[in-house]
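Omission of a single protein chain aside, the complex is shown with its protein chains in their original locations.
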Amino acid sequence: MDHPYLTRSPGEQTDNATGTMFWLRLRRNRAAMVGLTITASLILVAVFAPQIAPYSPTVGSISEQLQGPSRVHFLGTDDLGRDIFSRIVYGSRITLQVGILAVGIGLSIGVILGALAGFFGGKLDSFIMRIMDVMLSFPSILLAIAMMAMLGPGLVNAMIAIGVIAIPNYARLVRGPILAVKETEYVEAAKALGNPPGRILFRHVLPNVFSPVIVQATLGVGSAILEAAALGFLGLGAQRPQPEWGLMLADGRAFLIAYPYVCTFPGLAIMLVVLGFNLFGDGLRDALDPRLKL
Amino acid sequence: MRRSFSLLLMVLLLSSILAGCAAGQPANPTKPATPAKILVFGRGADSDRLDPARTMSAESTKIITNVFDTLVQFKQGTTEIEPGLAERYEPSPDGTEYIFYLRRGVKFHDGTPCNADAVLFSFKRQMDPKNEYHRDDMANAVMTLGAVKDVVRVDDYTVKFILKNPFAPFLRNIASFSNAIVSPTAVKKYGDDFFKNPVGTGPFKFVKWDRDSEIVLAANKEYWGGSPKVDQVVFRVIPENSVRLAELETGNIQMMDGLDPNDIERVKKNSELKLSSQPGLNINYMGFPLQVKLFSDIRVRQAISYAINKENLVKYLYKGAALVATGPVPKSILEYNVAGYPYDPDKAKTLLKEAGFENGLKINLWCYPNPRPYNTAGAKLAEAVAADLQKVGITATIQTMEWTAYAARSKQKDNFDGPFFLGWMGDNGDVDNFLYALFSTDNIPGANRAHYSNAKVDELLLKAQKTIDEKARTELYRQAVDLIVKDAPWVFLTHSQDMVVSRKTVTGFVQSPLGRIILREVVAGR
Partner (left out) sequence: MAAYVARRLLAIVPVLLGISVVVFLVMHLIPGDPIVVMLGEKAPPEKVEEMRRELGLNDPLYVQYGRFLLRALQGDLGRSIRTQERVAKEIAGRLPATLELTFSALLLATFFGVLLGVIASTKQHSLWDNLSMVLAVAGVSMPVFWLGLMLIFLFGVDLRWLPFSGRLSTGVFLESVTGLNLFDALLTGNAAAFWDALRHLVLPSFTLGVVQMAIIARMTRSSMLEVVRQDYVRTARAKGLSQKTVIYKHALKNALIPVVTVIGLTVGRLLGGAVLVETVFSWPGLGKLAIDAIYARDYPQIQGVVLLIASGFVLVNLVVDLSYALLDPRIRYQ
């Protein structure tokens, strides 16, 4: 019963020509390629952490504490004698996990809420969007801290808190375009053909907001990592002895003057990785839709 | 509209130029031109309430002990009692009455004379719930004045305390900061806000308090014990340890506490700085939840006690700024000789095998995240201990909870399912303040968080409270310590050093074993 011309929405056009165009545009963007390289390396490091790291990330010999960078310990050791390089390498797994899961939570709930609000409109719309307004009016870090205080500390709870505070971003992002799309001819046509609303929503409306959501998600991974680091810094994120970067920073800051490298390297690692996601996200935006404003 | 935008731009430009100039200006043109001798003391957190009866915070005590006096006080640098506002005192032969003869001519900072009425006022407001100036948060009274039946006025400068029974720690309790004498006029004037406007008889007068920023005190030139050597003391709040040390190194502050142990070496190498360090009146411990079946087995407790390398903790985690604890009480207030549990992983393994855990054991290890005065390493202590336990086949998972929640949980009946880290700081230098509070059955629930209960120990501790003769009392405490150590309800970890860092130009500072910061004799050179 499908009418190819009537039911296919513009967002579904993923034929080879546009795909190649997209890739070409992305390739031309040097910053984006740097971002992609960093992001890809992060994934590689995370996957091959046991092969890359020369020592255990959690167990060290306390008598070898606080050694500066050397050939034995590439980035030195921390105050419990653990190899900082190995901790950063293993920590990339946590970082990646936090980024992906937090964004996953925020994105899935946010997109669904935004889509429902935009598609059905009316009371449901204003109810959902008012809640989003309320959430947006809290400084996100305060909301995350409050949630962590409620849920208790721990990495999983940190991911949930960071994911939840990102929900309104996605909901708002999705609602606008959907409001616009649902009035368009092809959606009207799909309705006229008797397609159920759920099917219309998922097949014809949602694909249209694919690009902005992808871009927002990529940038969102960066901010999720920063927020996790902030929670770690406040002692609310990962549990010891997990080598979470924010926690490493927090531990090192107490003696930053005497042993600066304990704090500097995890900080640089965070910066580099977030920079990677941001550059890549920007590149994606430019390549997918240069007029997109995020 | 165009105009408003260019105006905005102008303002922005101007402000950034100013900011830019500021950034490029190395010299400090606002060097205080005042000849006043100001001493700035940096610390990590602000006080809560500056009313002696209404606070438990160590940060408030720092101010209170400089603004207020007690009837009797601790001799500088010791936990011995000497006369304070009372120039002499007399216990009755049976130890149930104490008469205090007040120093004459002493005035509060607001001019009110400090006489028997003022002393009565200070104690009555704490002890009598119906007193107009009593507040529910005067919780210290239960601890320090529990044995007092009544306080009566004998004449203008004489007061008498009547006790329920002989109570050996009484004098030290009277010297405790919470029993400082407050100006009745000021309490009546400020009511609930007295804690923001403290008025005492001490060497320094309160000037102002900017929350989370600074508290300013000025010298009380008429102090009965002689005028302080500096004109003004400023207590500044600088939360980050490293930033505080940086402020000291650059000379913006003259003294600080809360030194990270990893910075000790740096301080020692700096010829402009001076580190004062002495054994603190505290115990850093890992308690066993005795209500949990696994830990009711003494072999498990002893095994874990042997498995932890306390020497290494002191050497590396605390950088020497702590003493290994062999029992619950610091040696500075109770001399005793127990071997305790020296590091012996083989013995630990043997004991575990006897208890039926030769194939290892999985436990939770509970800790608070941030440093505390008795444990400057915070949750890293738990990491170090977990590494030691791993070596004898015990896999410990660290669970941390933010301090307030942690402390609240530790008070519950079913507090934890595994060993937990805590500590205790002595309030008054009396052994009773450690042993009775921490190990008597009376203090479950309460400070006895391990839920340790041993009838023999209870008997000894109660007997000691009523024994006035110091020698006999000490003997009773030694016996109690022996029993407690044998039962191993805790792993006795360390006694941390109290550390204060100052610029070399600061002289005359003597540390107090109670961790008090007494600034009366301090001279601040530039």
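So that you can tell them apart, the chains are marked A and B in the order they are listed, and the count of residues begins at 1 in each.
Keep this in mind: a contact is a pair of C-beta atoms (placed from the backbone, for glycine too) under 8 Å apart; a residue touches a chain by one contact, two chains touch by 3 or more.
Just so you know, these numbers come straight off a predicted model, no measurement behind them.
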Selected residue (touches chain absent from view) among B:Leu102, B:Ala118 or B:Val237: B:Val237
Contact residue for the chain not shown (choose from A:Thr39, A:Gln65, A:Ser86 or A:Ser140): A:Ser140
Residue of B:Glu249, B:Asp297, B:Glu354 or B:Asp458 touching the missing chain in the full complex: B:Glu249
Of A:Met33, A:Ile131 or A:Ile214, the residue in touch with the unshown chain: A:Ile131
Candidate in contact with the missing chain, chosen from B:Asp212, B:Glu272 or B:Glu311: B:Asp212
Touch residues of chain A, complete complex, unshown partner: 31, 130-131, 133-142, 145-147, 149-150, 152, 222-223, 226, 229-230, 233-234, 246, 249, 253, 256-257, 260, 263-264, 267, 270-272, 274-275, 278-279, 282, 291, 293
Interface residues of chain B (partner: the chain not displayed): 1-2, 5, 9, 11-13, 15-16, 18-19, 22-26, 28-30, 32, 34, 38, 40, 45, 48-49, 54-57, 136-137, 139-140, 142-143, 192, 195-196, 210-214, 234, 236-240, 242-244, 246-247, 249-250, 252-253, 402-405, 407-409, 411, 437, 445-447
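Definition applied: only the chains that are shown with their structure count from here on.
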Centroid distance [mean C-alpha coordinates] between chain B and chain A, Å: 44
Residues of chain A defined as touching chain B within the complex: 59-60, 62-63, 65-66, 79-81, 149, 152-153, 235-236, 239-241, 251, 253-259
Chain A contact footprint on chain B (complex, rising order): 240-242, 245-246, 249, 260, 262-263, 265-266, 312, 316-317, 369-371, 377, 379-380, 382-384, 386-387, 390, 398-402, 405
